[in-house]
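With one protein chain withheld, the remaining protein chains of the complex are depicted in position.
Labels for the chains are A, B and C, by order of writing; each one numbers its residues from 1.
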Amino acid sequence: MNREQVSRVLQQHGASMVLGLLVIVGSLAFDSFATPGNAASVVVSSSFLAIIAIGMTFVIISGGIDLSVGSLFVLGGVLAAYGSQYGLLVALLLPLAVCGVVGLLQGLVIARTGMAPFIVTLAGLLGVRGLMLAISDEGAVTYLVKDRAFATLGQGEILGLSYPVYITVALALVAMVLLQRTGFGQNVYAIGGNEQAAALMGVPVTRTKVYVYVMSGLLAGLAGALNAARLSSGVTILGIGLELDAIAAVVIGGTLLTGGAGGITGSVAGVLLLGVIQSLINQVGSLTSAFQQVVSGVFLALVVVAQRLLSKAQRLT
Amino acid sequence: MRRTDLEPVLEAREVSKRFPGVLALDDVSLALQPGEVHALVGENGAGKSTLIKVFTGVYQPDGGELRYQGVPAAFGTPMEAQRAGISTIYQEVNLVPMMSVARNLLLGREPRGRFGVIDATAMYTEAERVLAGYGVATDVRRPLRTLGVGAQQMVALARAVSVDARVVIMDEPTSSLEPREVETLFGVIRRLRDSGIAVLYVSHRLDELYRVCDRVTVLRDGRLAHTGPLAELERLRLISLMLGRDLNVVRSDGMTSFARDRRPATASPGEERGNGHVPAVEARGLTRRHVLDGVDVSVKPGEVVGLGGLLGAGRTETAKAIVGALPLDGGQVLVAGLPLRQGSTAAAIRAGVSLLPEDRKAEGIIPTLSVRENIALAALPSLGRAGVVSEAKIDRVVGIFMRRLRIKAASPNQLVSELSGGNQQKVLLARWLAVRPKVLLLDEPTRGIDVGAKAEVQALIDELAEEGLGVLLISSDLEELVEGADRILVLREGTVVGELSGDEVTEERIMATIAEQADG
Amino acid sequence: MAELTSRQGGRGGRMTVLKPQVFAWVQDYGVYAAVLALLLFNVLFTPHFLDASNFRTQLVQVTPIVIISLGMALVIGTQGIDLSVGSVMALAAALTVLYLGYGWLPALIVAVIGGAVAGAAGGALVAYVGVQPIVATLALLVGVRGLANVLVPQLVEFRNPGLIALGSSSVAGLPVIVLIAAALTVIVLFVVRRTTFGRQVVAIGGNRSASELSGLPVKRVLLTVYVISGLLAALAGVLATARLQASDPTSLGQFIELSAITAVVVGGTPLTGGRIRVLSTVMGALLMQLLAATLIKHNLPQSWTQMVQAVIILAAVYATRKRETR
Partner (left out) sequence: EEPQSAPAATSTAGQQVVQTPSGTAGPTCTLEQFGGTKFDLKTATVGFSQSEKEANPFRIAETKSIKDEAAKLGITNLKVTNAQSQFSKQITDVQQLIAQGVRLLVIAPLNSDGWEPVLQQAAAKKIPIITVDRKINAKACSDYLTFIGSDFYEQGKRAADRMIDALSGKGKVAILLGAPGNNVTTERTNGFKDRVKEKAPGITISFEQTGEFAREKGQQVTEQLIQSNPDINGIYAENDEMALGAVTALKGAGKEAGNIKIVSVDGTRSAVQGIADGWLHAVIESNPRFGPLAFETAQKFLDGEAIPDKVIISDRDYDTTNAKDSLGEAY
């Protein structure tokens, strides 16, 4: 391996390496950090954000951004809990259908009118939360999950890890194949790298963009539904600021916000990194809430700086 | 011989296209026969690229009719045109820089393995095989952006030609190619013609046209000026058609605009002023891993130094290193004997060393700003007081250079991105002249510029050198290099492999220097 | 023989200016039209809308967003974004009350310096380290709010007459803070239109590598832009604090970054950088303020408010978007 390849690996797996480092430091510093219970709680709670981050990765690679995922996450949860009174199928399909349609609409507006994704999905963030409040009597109604099978989807465990973890892993694998090994994936990279060129090379730009936002919407809805299954209820106060967590995770994972480069593994590592940082803060156990925030902010800054320096080492500025 | 017996495969009938402020095409007709190579020529901004984009569905015509294979056609998107069999290489390299070479080459038709999933190994093998046919040997897994512009252009070419096409359109494909690659390209074009494919070929390099083209269409200011067989058309006549000027005027002005007999460097005004031995700029041992290896360059006041070499020899990097736009592992740059701060383009510009970059779109123009703002950009600090700009001063400077370089724009306030490629290049030249540099590094200054403008630029280089400006000239056009430069440094793989001066400055000697080193 | 035409036409003779007037007008002034439309609606359907006190209320409430969006417009002009403004407001609120003992002016100065330092931190990450603006300022969004809360863990009321007067007094019938916002607008307008710095900001946003090769002090300009944004956010924080007559680092300025970005974009400044529209940004802020006021005055539930806002944002940006020439 020559130097160029080394640094390329460094950049692609920078997040994973920082993650590994933090885990080692955490295990040495705190006895209760590397316990199975704590690890499981980090992994399980990260899985929902990871599902959203997978969709976000596609969106960001395509050169866009999706701020509506936090709202879609909570809407998905409320719809799933509401739908669960009609059985497992409705509980899953209702949120997927609605969130998919929202993604479709956003994708169509972005692709057809050329409006900035940031602003379209910002409107989505507001509108979807409004919709969620409307169907839950301004947030006052919490639907409870009635269907046992659906609840199991969120709570059942294999080897101490609940089903959503396995679902996330499966989705990540599918997403990796989709991104690296299909024409669709190539199109996503191409329009993110140079949209005009992609269009001239015959890439169906509009269609690809629409698919990407539909995917993001579907995944956010699915994450919301699984979370509702886990919590056994459609909690209405979730998801505020979740879009920023997802974006942070994706960017920490080495995906460029300008589009055209990045990958799923990095994003998943980014999500875990955020989870581990939180867990380390909890391990200290005596920081005031304000200090916790300072520490998270500093951590986040350090991680992105480290990420950045690793990619600079590649000297392909 | 004209092949009027054949039905045109692609035809435009009285097509018009209007942009805000410009009528880019005005009742233009053009018929492309199968098995012919059809030249499309005209000055910068004549409408060549626009006509091509109308053919391929990038733009919809405002009037007139398109016919493909004898029936009226309207392509909504480039993809439709491509599917129908019209394959295009656009003027600006239009690939995706961050994707790998192989993925760029095969985007949309990657080899599939099991489950319809892309077979990466097969893809890389296939890409290597295809590119080898075009003389490009590179790691196809590398991101495209790590390749030089020329190699990128070859990838675009390979991509366009390797699909099953009935029509291949090339908008200035040779503007960033080396002579050797141009030969490869011509081979490809002849093969295409022989297999009955129609080729529409745009270029400002007239000799090339005479070598490969059968017929020619001349556009001027968005209108059809001439169409007919090329061989029958005298070269000077062609030029006068493009320029819309009298044949005799063109004849008397000659072909290149460099003065016939260059002053020897020793007679430069700088020497007369007594500092002839102090170069205006001197670079010593410029080194950067994999790219440059101890390059020494010096330019005296009033001297034009040419940089020759094949694609990827490191000429662009040398120029960038001098102005501090490329981080170096070693080396030093001296301006008028004083060391320049490393890595600061601003310091270089203040010291009087400026670079006209090779990649106009990525490193040159600011697309969101007007022609006026683009010209004034680098000179801004001197065009105002205490950080407040003086509109009057800007207007004056902009006015001077728009006239001097004959920049064709609806008004100084038109967005620069709406200008044709050649006019954008002139805007950039104006930007650099406005800062009154002592040394100007010109990386492919006449790439994509029409004959008229090219002559103006060449004359300008002469004129500037006469006034005592030092010029480092990088050009893939050997004729230009030979006629323009007093002295030529030949680069290969990031090192200087030869220096030619005086009588040695000939095309043959440059080729020989490159070849001899390459073989040895 | 094959000669078809060779019409003589002067260079540039056909370059007649043919502007599609209406589209261009809507694109440039759509936000003004939207504000007018909303005003008209309110005059017709909202009781007591034409009272002078109402306009006063709207102007006073929109002031912090206007001030912040001025800085945001500069940042967006460089193709960046600043998510930290709300937290910087909180930091300013905290610093103000901490240093109020020395008098309101010194406190204000300390707060503004604090904002500038926070902005410089973001700017340095963006300009010198090369971190993407959205993440760099996201880290600040989290960290600076925390810092503000560390400094002042809970809302603190104050009775400093100078600061209270800053927030509530008027000159010639206009609230002081509104006058400050107007003055800042004029200054930023001047900076953008008439100074070298302003030109450099848009050039960097339009094409960073071209600007570097043109010798612009790219990093310094970027840093300065974020410093200005931090400074303005801090000033907005002090004014909001003065108006509230209490320093509330916990909730002051939460989500204001989204409002500011919306104001800028609704005003027609593209998020892709390279262009800054100052007055339209102020109009964008006014539009969002009037909209919120209208919805509150008509007592719509939160769900409706959010959905209507979403639609209006989309409509406004749709109208002002850059049309493709096709």
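Here is the rule we go by: contacts are C-beta pairs under 8 Å (C-beta built on N, C-alpha and C of every residue); 3 or more make two chains touch, one makes a residue touch a chain.
On a predicted model such as this, the values are computed, not experimentally measured, just so you know.
Chemist: What chains on display are touched by the one that is not shown?
Modeler: The chain that is not shown touches these displayed chains: A, C.
Chemist: Touching the left-out chain: which of A:S27, A:T258 or A:S289?
Modeler: If we include the chain that is not displayed, A:S289 is the one touching it.
Chemist: Among A:G14, A:G63, A:G139 or A:G185, single out the residue that touches the unshown chain.
Modeler: A:G139
Chemist: Looking at the whole complex, which of A:N194, A:T265 or A:S279 touches the chain that is not displayed?
Modeler: Spelled out, the listed residue whose C-beta touches the missing chain is A:S279.
Chemist: Determine which one of A:T57, A:N187 or A:S233 touches the chain that has been left out.
Modeler: Looking across A:T57, A:N187 or A:S233, the contact with the absent chain belongs to A:S233.
Chemist: Specify the residue from the set A:Q155, A:T182 or A:Q196 that touches the hidden chain.
Modeler: For the chain that is not drawn, the touching residue is A:Q155.
Chemist: With the missing chain put back, which residues of chain A would touch it? List them for me.
Modeler: 32, 35, 37-38, 40-42, 44-45, 48, 133, 136, 138-140, 142, 144, 151, 155, 162, 227, 230-233, 235-238, 240-241, 275, 278-279, 282-283, 285-286, 288-290, 292-293
Chemist: What is the set of chain C residues that contact the non-displayed chain in the whole complex?
Modeler: With respect to the unshown chain, the touching residues of chain C are 46-49, 51, 53-54, 57, 60-61, 149, 153-155, 157, 168, 240, 243-246, 248-252, 254, 293, 296-297, 299, 302.
Simple rule for what comes next: only the chains that are shown with their structure count from here on.
Chemist: Thinking of each chain as a vertex joined to the chains it touches, would you call that graph a line, ring, star, complete, or other?
Modeler: Contact map by chain: complete.
Chemist: Mind checking the centre-to-centre distance between chain A and chain B? Centres are C-alpha means, answer in whole Å.
Modeler: 44
Chemist: Distance from the CA centroid of chain B to that of chain C, rounded to the nearest Å?
Modeler: 41
Chemist: Please compute the C-alpha centroid of chain A, do the same for chain C, then give the distance between them in whole Å.
Modeler: Each chain's C-alpha centroid was found; their separation is 29 Å.
Chemist: Hey, what residues on chain C touch two or more of the other chains?
Modeler: none
Chemist: When you check chain B against every other chain, which residues touch at least two of them?
Modeler: none
Chemist: Taking the touch rule as given, give the residues of chain B at its contact with chain A in the complex, in rising order.
Modeler: 56, 58, 77-79, 82-83, 88, 90, 94-99, 103, 107-108, 110, 116-118, 120, 143, 145-146, 159, 289, 327
Chemist: Considering the complex alone, what residue numbers of chain C touch chain B?
Modeler: Of all residues in chain C, those touching chain B are 1-9, 11-20, 194-197, 199-200, 202-203, 205-207, 209-217, 273-275, 325-326.
Chemist: Over in the complex, which chain C residues touch chain A? Could you list them?
Modeler: 83, 125, 129-132, 134-136, 138-150, 153, 258, 261-262, 265, 270-272, 301-311, 313-314, 317-318, 321-322, 324
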